[in-house]
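All protein chains but one are shown at their positions in the complex.
Right after this comes chain A.
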Amino acid sequence: MTLDWWGLGLQAINVLILVWLLSRVFWRPVAGAITRRQEAAQALLEEGKTAQAKANAALADIAAARTGIAAERDAILAEAKTAADKVAKATLKDAQTKADSLIAAARTAIDRDRNTARKENATRATELSVEIAARLLDRFNTPSVQATFLAQLVEAIADMSASDRAALIASADGTTIVTATDTEDAESAKIERAIKDALGGTPSVRLVTDPSLIAGLELRSGHFVLHNSWRADLKAILKEVENAG
């Protein structure tokens, strides 16, 4: 057994050349491809991280903006609430003032109406009283009362001035004696005579009936009336009461 040193050397050179060639055409290109892919993946990761960071920053900006919007909204709401409260207070005050005015006016109107009603009631009560009195007095229209009224009429005529009596006598259309009830002839003649005697002279006298007098005798001419009846008395009372109210 011998060792071929030429062969050994050649094989060593062959393997060395093979190492060199494969390093150039196989190991480095494949390792380079792996490295490039790793670098690309790393770059993608970095890009993803950068994008993530940008997205996080944008999200933070949006959150801050949203917080600002919320604060601004709260401020606007508070301001609007304050303005609304102010307007509501002013409106309430105005309404209160108007209501007070309306209440005062209503009270005034109520007082006025109450006074008016009270006056009307008083008037109606007075009228009713007078009406009641008239009806009551109508039941007492007796001959003695009639005689009393005749005496009072004669006395009133006597109290008149002479000129007044002369005017009555000289009245062209005559003098009317008004009685509350129809009288009998004798009573009528008595009344005419008494009045003629009181007037003096020769007056023209005629006798008429007016039930509204209730009781009494009145003397009327064209321009003169001598009241002497319960109706006249009641009217005087009513007038006095109305003037008093």
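Just so it is clear, contacts are C-beta pairs under 8 Å (C-beta built on N, C-alpha and C of every residue); 3 or more make two chains touch, one makes a residue touch a chain; residues count from 1.
We take it that contacts and distances are computed from a predicted model.
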UniProt name of the unshown chain, from "ATP synthase subunit a", "Nitrate reductase", "Sarcosine oxidase subunit alpha" or "Anti-sigma factor antagonist"? "ATP synthase subunit a"
Of A:Ala12, A:Ala117 or A:Val208, which residue touches the hidden chain? A:Ala12
In the complete complex, the non-displayed chain touches which residues of chain A? 1, 3-4, 6-12, 14-23, 25-40
